[in-house]
Structure formats: C-alpha cells, structure tokens
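With one protein chain held back, the other chains of the complex are shown just where they sit.
Chain nomenclature is as follows: A, B and C, assigned in order of appearance, with residue numbering initiated at 1 for each chain independently.
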Amino acid sequence: MKRLTIGIIGAGRIGNVHAESITYHIPEAEILMISDVDSVKAKALAERLGIPKWSDNHLDIINNPDIEAVLVCSPTNTHADITIEAANAGKHIFCEKPVDLTIEKILQAKAAVEKAGVTMQIGFNRRFDHNHEKVREIAQSGALGKVELVKITSRDPAPPSAEYAASSGGLFMDMMIHDFDMAQFLAGSPVKDVYAQGAVLVDKAIGEAGDIDTAVVTLTFENGALGVIDNSRRAAYGYDQRVEVFGEKGMAADENDCDTTVRVSTAQGVVSDKPQYFFLERYMGSFVKEMKAFVAAVRDGTPAPVTVDDALSPVILALAAKKSMAEGRKVAVREIMETHHV
Amino acid sequence: MKRLTIGIIGAGRIGNVHAESITYHIPEAEILMISDVDSVKAKALAERLGIPKWSDNHLDIINNPDIEAVLVCSPTNTHADITIEAANAGKHIFCEKPVDLTIEKILQAKAAVEKAGVTMQIGFNRRFDHNHEKVREIAQSGALGKVELVKITSRDPAPPSAEYAASSGGLFMDMMIHDFDMAQFLAGSPVKDVYAQGAVLVDKAIGEAGDIDTAVVTLTFENGALGVIDNSRRAAYGYDQRVEVFGEKGMAADENDCDTTVRVSTAQGVVSDKPQYFFLERYMGSFVKEMKAFVAAVRDGTPAPVTVDDALSPVILALAAKKSMAEGRKVAVREIMETHHV
Amino acid sequence: MKRLTIGIIGAGRIGNVHAESITYHIPEAEILMISDVDSVKAKALAERLGIPKWSDNHLDIINNPDIEAVLVCSPTNTHADITIEAANAGKHIFCEKPVDLTIEKILQAKAAVEKAGVTMQIGFNRRFDHNHEKVREIAQSGALGKVELVKITSRDPAPPSAEYAASSGGLFMDMMIHDFDMAQFLAGSPVKDVYAQGAVLVDKAIGEAGDIDTAVVTLTFENGALGVIDNSRRAAYGYDQRVEVFGEKGMAADENDCDTTVRVSTAQGVVSDKPQYFFLERYMGSFVKEMKAFVAAVRDGTPAPVTVDDALSPVILALAAKKSMAEGRKVAVREIMETHHV
Partner (left out) sequence: MKRLTIGIIGAGRIGNVHAESITYHIPEAEILMISDVDSVKAKALAERLGIPKWSDNHLDIINNPDIEAVLVCSPTNTHADITIEAANAGKHIFCEKPVDLTIEKILQAKAAVEKAGVTMQIGFNRRFDHNHEKVREIAQSGALGKVELVKITSRDPAPPSAEYAASSGGLFMDMMIHDFDMAQFLAGSPVKDVYAQGAVLVDKAIGEAGDIDTAVVTLTFENGALGVIDNSRRAAYGYDQRVEVFGEKGMAADENDCDTTVRVSTAQGVVSDKPQYFFLERYMGSFVKEMKAFVAAVRDGTPAPVTVDDALSPVILALAAKKSMAEGRKVAVREIMETHHV
C-alpha cells in the first residue's frame, strides 16, 4: 500500500504539530518536503523529523510532481492564494483556518478547488476533540431528542497583544470563529441569525486598537434551536473549553481536561487541577485525529469531514456578529450573504 | 425576649412552606393566624401546626392589633393591594414575588410602605440558597477581581399548562424574574440593557397562548460586565439551577444539588443522581433562611435584605426583555423606566 | 390517630437531637417528659421545645404510665440497666449505641426486652444516611451481582482526649463500632473473621492511655465477601465518611457531603468545599430518619429496623479486633462467641 506523499507549507507552530502527527502517528502518509520563507525553520523541522527536503519557497512544493497533498500552514493572508495555486497544480489540500478573512477570497479558493476536483479539508480541529466529538455523537444519536439549546464557553488563558488583536480580524474572526463552527457542528444545523454583545474588560489597549476582548453571542439555528457562545481573552485559571447540548430528552455536556485527577484535601479545602493551559495541550489529540481523517479521505476518495463550505460559514457569522454589535440588533445570516453575493 | 407575631395570608403551597419554617426553625417568631379564601385550607394548616386562629378573610389579619408582621402568600394579582392594606395598618410585610406584573402597582405599594415606615422584604428566596449565596460571597470578597461575566442556567423540570403560562405574565415575568434578580445579585450591579431571544420548543400550546418556553437573554451591567441567562420550561433530567461568575482573577460556579453522592459503576457506565426535582426540594433551605432574615430584620430594625426596589427592578428587566424580543434589538433599561415614569 | 408518647432519658447532645427530630419532624409522636441527672439541662431542653415535664430522675419516666416509649440517651455505662428497667416497665425502647461494652450486659438487656415483648431499636443512625442507605439498596437490588468487597473509610475531624479514649472502650468499641455495623449492613452478611492492625500516629497520649488512633481492619463475611475498614481519629480536612460495595457486576460508592457545590477556579487551582465537619452536620438527616423509623415500628407493631442483636454483633467484632491486634493473627467471630457463651 503506497503512502500518501505530503508537503508542508509553513514551519511555524502548527506546521510542526502536523509534521509530528504524520511522522509519529500516521504510517499511511509521509512528508517529502517542508517549506518556509524562513529557511532556517524549514531546515530545523526537516532535520528533526528526518524529512528529506526543505525549501524557502512554497512553489517548490506546489511544483513537485511527487507530492500529492499539501498542508497550508503559512500566515492567514496567504492561505487563499496558496490554496488556489495548489488546486491548480492538482494537489489535495489541508488548509488551516481561516481560509481568509473575506468572503470573496474564500469563494475564489472554493471555485479553484471545485474546478480541480481535489479534496480540501479545513483545520477546524476542535471537531475532533474527544470531548466535543462525543457530545456531538450523543446529540446526533437522538439520545437528547430534538436539540433546543447549544452553549459554548471558550476562554483563552491570556490575551494576545493589541497589535495581534487588531491585525487578526478581531475577536469574532480570530477566536470565536472556532466556536461558530462548533455551534453548527453541535446543533446539526446552520445558524439563521446572530446577536452579539462585546466589551473591553481585559485590556484597554485591545479596545484602543478597535477590538473587544469579551463577548456573548446569541444564535438562532435554522432548526429552531437557540445557541449562546461566551468568549474571553483571559481566564486566570487557564484555557476554558466547555460545550453543552440541551434537548427535549436531556443534556450532554463536557468539562475541561486536566493533567491529573488528583484531589488534595486539607484544612484549607479540596484542591484539584486547573484546566490544561492552552490549545497545544488541550487539543493535541484533535490535531492528530484531523490529520488522520484528511489522509484517509484523500486515500479513500471520500469527502473531507470539514469542507471549504465549512470555512465560509463561520466567516459569515463573524461578519454578522460584527454588524450586530455595531447596530445593537439581531442580524440575519441572509443579510450578510446577500451583501456579499454568496 | 418577645417573639415576633405573624399572620400568614394564603395557605397554599408557599404559605405552608413559610408556616413550617417559622414553626420548626424560628423560635424568635410565632404565627397567630392563617387566612385563605378557602377556609378549609386555612384551617388544615392551622391545625397541622398548632396555629391558634384561622380565617377566610385576610382583613382579620390586617386588623388584628396583636399581629406585627404579615406574610403575603396569596395569588400574585392580590399582592400589591394587600401590601398597601398591610402597610396602612402598620404591619411589617414579607411579600412573595412578584409584587405585581406592572410597574405602576409596585410603585404604589412602595409608596405605601415608605409612608408607613414599615419593613418590607420580597421573596427572592434564591439569594439565600447555600450554593448561589456562596458564589455571591466569593465574588463580593474580591477573590475573582473585577466581575466580567455572569452566567445563569435555570430550567424547570416540566412545563406549566398553556393557561398558566398565558396568565402568569409570560416566561420573562413568571420564570426569568428570579434570574434577573439573581443576575444583579451576583454581578453586584444593576443591568443597563437587555437583549432577549425566545422560542417555542417545548409545547406548541404555550406558543399559541402567546408565550415562549425557551429563552436566552444577554445583559450588560452598569459596571461593564456582561451576563447571560438561559431558561427552559422542560429539562428532562430535573430542575437545573446553576450560576457562574467569571472575573479577572478567576471563576466561581456551582453545580446542582442531588439527593445523594452515590455513583454506580457498571459495564454500562458510571451513573450518578439527577438534580433534585424542583424548587421545593432544591430551595427548601433557602425558604427557611429568607424567613429567618426577615424576622431578624424586623426585630433588629435593620434593613430587609431584599427590598421593594428589588421587586421593581426585575419587572423592568422582564418588560425590557419582552420589548427586545418583539423588536429584535437591544433595549436599554432607561427606555422602559422613562416610558413608565420610574 | 393517637400520638406515640415518649420520654427522653438524657438531655445531652444526642438527647437534644432526638427531641428536636420528634418535635419538628414527627407529628405522630410527642414528648411528655425529659430527664437528666443534671436537672438544669433537662429543664432547658423542655422549655426550649415546649415539653411539659422534666425531672432529674429517669425513674419518673420509667414509672410514668402515660409514656409508651423511652429514648435512652444517658451515658453508655447506664444503657443496659435503664433498658432493663424500661423493658420491665413495658416501655418500648430506643437505645443509643453501644448498649454496653460487654457482651454479658447486652445479653441481659436482650433477655429483658424479649421477655417483655417490647420493641427495641438501637441507634446505629448511619444506616439511615441518605448516601449509605442508597449504596445498600443498590447492593440489595442485585444490580452489583454477588457482593465481593466492602470498603469503609471513617475518619473523625479531631481526636478525643486521651482520657475519653481510655474510658470509651477504645477505638474499636467506641468508633469502629459504627463501621462494623455498617459493614454487615452493606455486605448483607455477618462477619466470619477479623484481622486488625492498629497504630498510634495522631496523639501519643492516646497510646499511653492504652488505645490506638489509627486502624485498618480486614473482614471476611459468611457469604465469602471480603471487607476492609480504615479509621483515623484525625482527618485535617474534616469528617471523612465513605463506603464502597464492589460486586461481580460493578460498584456502588458514595462521596462525602459538602455544604455547597461551589468550585472556585483561579491561577492557584480549583478549590471546592471540604466535607461537612462532624457527625452532627453530616448525619443530622439520619437521626431524623431513624427516629421516624422507630416511631413507625412501635405504632405499626412491625420489627425495629435495628434490633438488640444488631447491638451485640459489633461488640463481638470489636472484641475480636482487639484480640487480633494483640496476637497478630486473624480471629474468628466464633472464638469470641464461644468464650462469652453467646
């Protein structure tokens, strides 16, 4: 059985994560080349994992006829263009989220992928998290009956710099984008309208840069269910990632993962572990599982579990949230779609 | 030390609860008379607890010079008028929530109470719940730093009849009224504006009667914090009552109370108890504590812990929520107050 | 329906507990008299609860023809004699544990009770604890299959004085006596043999007084199951009361009760409540339930749920444990019984 040959574009944090997943956990795939505009990084990663080639030019991967699939792990503003190049070269594509901050670019990438007939999977890794995935499975199984309410808590352990916040597209586009995807994944239905309330409570500089750091967003889904997401850029106790699906027959909810199950009981109280610190700790298992799913989809010729349409929808919701917050009213998804001719 | 003498108006479910609290747990008070328009009920309660007198006319309590305080446990639409009568007769008053469904009547009751200079406490018993009260104490202690987010989940085990729903003032006025009070209690700040999203997911008949049975409401507080309340009229697993306060230094959250701590582990999984069934089970302790607080406030001449102003505020929020849902936009509390000349 | 008339002998801590249970929670019974050698105590309790008579002589209760049942709440060394007097006077008897520290005296009391044909219930209140009772019910239901192992953890929050320890009959007789009863209750089988290991780890003075403060005891039951009890006189975090029944189909286990379900998450960890402090907090509900059961048994003429034989058995186990520890070997219950002609 031939291994799927892969090239990785981008040797930053997430490029390293995927390279390790493939090397250590996916014998059905092999990495032929790593590229990064910083060739020192590309070389270091290649040598660390025994990858045969590296380059400072991603076109060396795009143009390599031995490579069947590429992982787009470069900065966000290059995702769409590289996706288009890769699709045109007939490569299967795994692209980190978001594909782009604009609807228009995502639609261009989508068109290229569809024209080329290649597989494209988007890096919404949280769908593969052991906890959230089980909540989804229970909801899908019918054990909860009709879904009535989806709740997501998603809080980072520490805020980014104000510069990052400003350039990232803002909290809705950079952080809540994951939760918009998760909400639809859990509800089993697309969102119909959005109401967003945001605030600057963590860091004034983030506010001065035009962004918010705390938000509560209410969703209504096409299937009638309600949803609510809360985000904060700073949870003193660590990365807080909890979901809850409530339906006519009951509720499935998960708790944070911790490093240990140890409880210490003293005269001062009973102390247990904080949640795992951040996404590399908490979601490491999900990165491996999403990559296995991508490799399997390409090799088996089956649909990717997270498609380019799944990339588009959360961006539309983020735009709706921005508009809602600005205007103090509920915004229909249709409104955003019509404005952008989706 | 002389006992506080009490008359109870209304021998229904909550009248019985308060009568038991005083008889069994509050030696500093004694009940002299019970009244109910249904004299059978009044007599039954009086005999059960050894209360010397009963009547089918609440004026027998109002006009009894030996009675210092009255508990208004009659139907909601009589609360305000009886409060005014009692205040005019110089009685201290414990009144079940809501004092009235209209702002105007509450203001009249407030005026009568202030003119008479009597103590008035409102039956927002959940403030005295062991779990929620501790969350509030931790938040007030500063251990969480500045409060940034308050979350409340409040779900009933089974929906009321559509008739009840229609006559009750609706979900915001009848059910979420408790949560509006709790939200401000936990945030330590009044609400500034409200966004409400409701749905009919549990019982179509409730929708046909003009009400909703599921809702998510977003709050912004004067102190800048955000809040979110979710309500459902039907949780298959029982009464779901959880609160969470999140701040710059951490989070305090409670879980539901259960009858036992037993866990049963078998090949099918690990099973633990459902939440206690409904408010009489879950909040019984809080009813005793609120009554002790009322008796103490009257005897010591100290302010009641839940005042007539605390009765007004959640009604304003309920009206704001109704308006918000109707108009699909955020509604400022000030808007409602100006309309009603508060 | 006539109320059961009760006299309480002993107005100490446990006498007060039972007097409150009856007054506040058991309308089917009424207390006619309280006695205590310290008449000040008797009078104070009588006045506090509106009990009509008090005395400094328990014979005033024994000889009172209006009293149908007596509660023996006096010091342990008087239990057997008062029980015999009460039985001879035809009273039904609720006697605090232990009935006596010697087998011989318990047998005398048993003979008197049986001769008089009165109901006698022993104060092993923990059988009525909401958690332990549910574990027992699950085990009895067959949901765990054949019981294979029973584990009990029982630790006090603070050690008694060395004087108390010495005069109490020692840890096995004074403290583990409850756990011996609980073990048989949970296993649904009498104990066959005992191995005991003890140590002085908490307070040297307890050792100097001839007692131990920490112990692990292994049991084998007649039905083949194994058991283990651990006791400590000092748990820094409070009263630790947990049981576990393990069988062929699974396990039922309980956790300690806490005052609240609140968890506080900060940079320092996640902190929850300690167990409730001691037996008056943790087991208050069980005291009410055992008294209800006694009143019901007498009024209905049904067998008491905890009989005089249940008083005897744990004393035999305590004697076996003492012997085992002294001799470093397993001791058969039969050995103790034969020595004492049971």
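Rule of thumb we're sticking to: a contact is a pair of C-beta atoms (placed from the backbone, for glycine too) under 8 Å apart; a residue touches a chain by one contact, two chains touch by 3 or more.
A quick note: this is a predicted structure, and the numbers were derived from the prediction, not measured.
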item	value
Residue of C:123, C:250 or C:314 touching the missing chain in the full complex	C:250
Contacting the left-out chain in the complete assembly, out of A:44, A:138 or A:205	A:138
Residue of A:115, A:146, A:249 or A:334 touching the missing chain in the full complex	A:249
Listed residues B:25, B:274 or B:292, member touching the removed chain	B:274
Chain not shown, touching residues in chain B	236-237, 265-275
Positions on chain A contacted by the hidden chain, ascending	23-25, 27, 48, 130-131, 134-135, 138, 143-144, 249-257, 259-267
Residues from chain C at the interface with the omitted partner, ascending	145-146, 148-149, 151, 155, 195, 197, 199, 201-202, 214-216, 218, 220, 224-228, 230, 232, 234-237, 240, 246, 248-251, 328-330
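Just so we're on the same page, only the chains that are shown with their structure count from here on.
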item	value
Chain A on chain C, rotation in degrees - Cα superposition, rounded to nearest 5	180
Centre-of-Cα separation between chain C and chain A, whole angstrom	58
Rounded Å distance, chain A centre to chain B centre (Cα mean)	42
Residues within chain A bordering two or more other chains	236-237
